[in-house]
Structure formats: C-alpha cells, structure tokens
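Partial complex: the chains shown occupy the same locations as in the complete assembly.
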Amino acid sequence: MDLRSPALNKLIDNWLDEDLGRGDLTGVALNDTNVAAYWIAKAKGIFCGGSLVEKIFQRLDASVRVKLLILDGDCLTEGQTILELEGPPSALVAGERTALNLAMRLSGIATSTAELVKELEGTGICLCDTRKTTPGMRLFEKYAVRCGGGINHRFGLDDAAMLKENHLAWSNGIEDAVLAVKSSAPWSSKVIVEVESPEQAEEAVLAGVDGVLLDEFSPKELETLVPHLRNLAKSFVTTGGSGQIVLEASGVKPKNLKAYATSGVDLISTSAPITQSSWLDFSMRFSGLV
Amino acid sequence: MDLRSPALNKLIDNWLDEDLGRGDLTGVALNDTNVAAYWIAKAKGIFCGGSLVEKIFQRLDASVRVKLLILDGDCLTEGQTILELEGPPSALVAGERTALNLAMRLSGIATSTAELVKELEGTGICLCDTRKTTPGMRLFEKYAVRCGGGINHRFGLDDAAMLKENHLAWSNGIEDAVLAVKSSAPWSSKVIVEVESPEQAEEAVLAGVDGVLLDEFSPKELETLVPHLRNLAKSFVTTGGSGQIVLEASGVKPKNLKAYATSGVDLISTSAPITQSSWLDFSMRFSGLV
C-alpha cells in the first residue's frame, strides 16, 4: 500500500463520493468553529488503517489534522483512544463514515489474522493470504493481513503466475503449461502450480516451478511428501530446476491449523482473515471546541 | 443497484483491473477452444449477485454466456449448482476471481440478513441496514441486505438528512439544526434525528422530523416512549408536524433482537449483516469443452 501513489488518491476520492453523493445535507446545521474529536475502540484487537485516516480527511479538507496515538499492527484494548482529530465540523462529519468503515474493516482482518498466526507460533510456518478479497479493496485487505502478522501471496494475475485446477483442465498439462508461461512471463516472475496429488506435485517440481501449492493434503501426507519434493528440487538445480522450492498448503480449516505444525510446509494460505472476520468496532466522539 | 448505469461499468472495470494488473500471465497456457464451467455452492445460504456475474464477464469478453440457475434472494443448499458459463478459457480465468469474490461476499450478507430477519418474523418490525459498508461496495452490500429480506436506510449523506450525536454537539441543538436542514435540503428529502433520551426524542418530533432513531434504548423504555411519540406526531399534523413518524431502534445486539418484538418501533437498524458476516463459499468448476 503506497501512500504516495496517485491511484490511491483516486480510490479515496471514489470512496468519499460514494458517501457524499450530491453533498452532505446536514453540513448547513453545523457551526463554523473548528472542533476536536477522537476515535475510541469499542473492542480489543489489532489496529490497522491509521495512515489512511489522515489522507482520507485531507482529500476533503487540507486543514484537518489527525494525530495517531497507535500504529498499524499495534494491540488495541477496549476503550482505548486511537487517534485525535481537529478541523471544521462539516469536514469531520463528511469524512467520518468512510474513514471509520475502512479502519474498522482492516482492523477486523488484522485481528483475525493475528489469532491464526498465533496458532502457528513456533512452527516456522507462515500464514499467507489469497486472492479472495473484496473487489476494490485488495491492496488494503492484504496490508491488513501483514499488520496481523501474516504474509502476502501475489496481488493479482500479473505479478506471479499460478496454474490452478482449471488451468490444467484447459491446457495440455503441467509441463506444457509451465513452459508456455515461462517463455512469455517476465523472468522476474515466479511460477507456481496448484496440485491435488503427489504425482502432480512431482511433475510440477520437475517442470522447474518456484512454488507448489498442495491443496487439501492431510498433515500426514505432507510429512512424507514435503521432504521428497525438496530433495527433488535440489537434485535438479544443475539442470534447470529451481533448487529451493516453496511449498504451500491450502484448503486448511482455521481450526485445524495446529495439525499442520509438523507438516514441513513453508506456508499455509487461507482466506479466513478476510472472508470470515468481523469488523472491529470504533466510534468517533466529540471532545470540544478548538 | 442499476445494472444499466454507466457508473456500474466503471466500477466493474476497476475491479477487473485490480486483479488483472498488467495482464494475466497464465492465459498463454490455455487452449483456444471455448469451454463450459459451472459454479457450485460449498455451503447453504441465500444467493446474491447473480445479475452482476454476467456483466463482469462480459466487460472482459462479450462472447461469454452465463446462465443463472437461481435468482438473487433464493435459498442455496450445499452442493447446489448456481450458474453455468461458456466462453474462452482465458476469459473465464480472467474474470473468475472477481465474480466469485463479489457473489460470495454478497451472498454472505444476504444469508446473515435472512437469519436476523427471521428473529423478527411476525413482529411487523423491519430489519434495516446502516452506512457501515465497505468503501466502494455500498450499493452492492445494501442490495444484498434487501435480498436477505432487510430494508435499506439512506444510501449516503445526500439522499436523506440524519442529525446524529456529533451534529448536535457541533450545532445549536435539535430545533435549530432541523430548521437549518429543512430550509436548504430538497423538500423531497426526509429528515431524521438520532436521539439518546426521551427528551431529545420529543424535541425531534416537535421539530417536525420524518423519523427518529432511538439509540440504545431498552425494550422496556421503548414500550412507553413509542406510543407517546406517535401521538405527539399525530397531534401536530395540522401545525406542521409530520403526522406519521418513523421510529427506529439502533444499538441492538443481534442476539437481543427478539427482546424488541413488542417495542412498537417500525425498524431496527443494524450493521451486523455487513460487519459481522462470513462469505458464502462458491467454487468454479470445469465441466467440458463446448
């Protein structure tokens, strides 16, 4: 999430216009004097989205000031003050909902991620997200995963190549598909194959991929398969193989995470922090005139 | 949600570009022959988003065909086929994630809404959404609430005027604020006030508002307050009062909904179906060549 990118400004403008429509009807009722307000957490969790809050308000009115009291990734307790704002009441009211909605959603994801990451503590296995994200929110939801202690998978169809079940059904098999991708993708892009059997996994490694996503394998199956695939990869390094291969498990239910502690995979990817989480509840409160 | 609006096309284009980035790296691996696929539900719930699916794929490739097997608002059982698609494999792969993410998110909201609506069955009280929606997704998330049996509150700061806690802190009180809004807003816009005490509620009714949002009142408090406010409104109809006033309860925890069955309010507004729901899980599967 690049706070300086022009694309971010366009996104924020679209969010604000979604709420403002043809203009806030209540602004006329408000005083002209600048006021102070603050945000309070109504539940505990991991905070996320702080750096965006000031940007959102300042797209509306450059005179609004936001002072963050905690950083993205920090723990929040119930009742904790998150940030303080100052500015014209009509600007605070106009940006309030958009800024809160974003931060509440992202903090919900960060909190949920942190809970799952905790299950894997000490195992050396990373928790990784997927492309199951709300349309238009991918950059932000994936950032929230990172704030919760997870890591990111690719951001789209273009920054790494993953051949999945449907690709294999609609192409000429793993070897050919990997070859086709490797000869047209930038050399700097990793190539990953999703597999559903040990045979497919071997085929993928022999095709020289950078990563293998092992879908719906049991922890037990992985315990033998993983070292086998790693050896296969290393033995190939002299003749075009990848050497070090990344092995990722998917299709793991959140409640079963611990069962994969000794599976030997590098990552477990799951959409749960994004698709199964609740928003953290924050509120903006009046604190006084300025 | 207006399927013909040019703004919808722009939104869908932005969603697709979010996933496509600089272009799907895997398309080159796929065959040229058109294929058939289908969507399957991996959990039961209420379906939502069907009419958007074809639009999403057709922004990518006008030759893709989508045949919906169920309608928005229909019940889905686990394992049920939702829709069938036909088209070039590279187009199906390019639109798959965006279309699934949207429908899974919206169906999750519709499902959650339906569960809460069921709690109010027979009470004559409607379940209503709020402005707590994911930035960029308001039109769709509110549509999903409707598909789940809920009703919609205003869509933004401009289509109805609501004076909330912060407005009252930053203005000269209910009467003045309502007057200011009424003299500048279109006459066709309703004016609503959020109140936290019976006194404020009376003041709002006497100011001639169209609706009063009663925040965090107990069911018992409402049982006496609601008929009092209704009478007050009616007694005023000849001298500028609203006659029929809409009374809305908010701040109600989902698990407490039933306790409000005899509170007499018209609506209970809650963000829960949008902020506390999980996505419904769907999958796109290969069915054959065409």
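Which chain is which? They are A and B, in the order written, and residues in each are numbered from 1.
By definition in this document, contacts are C-beta pairs under 8 Å (C-beta built on N, C-alpha and C of every residue); 3 or more make two chains touch, one makes a residue touch a chain.
Everything numeric in this text was worked out from a predicted model, so none of it was measured.
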{"item": "With 2 copies placed, total copies in this complex", "value": "6"}
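As a working rule, only the chains that are shown with their structure count from here on.
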{"item": "Between chain A and chain B, centroid-to-centroid distance (C-alpha), Å", "value": "24"}
{"item": "Interfacial residue positions of chain A with respect to chain B in the complex", "value": "11, 14-15, 18-26, 28-31, 35, 37, 89, 92-94, 96-98, 100-102, 104-105, 108, 131-138, 155-163, 165-167, 169-172, 176-178, 180-181, 184-185, 189, 271, 275-276, 278-279, 281, 284-286"}
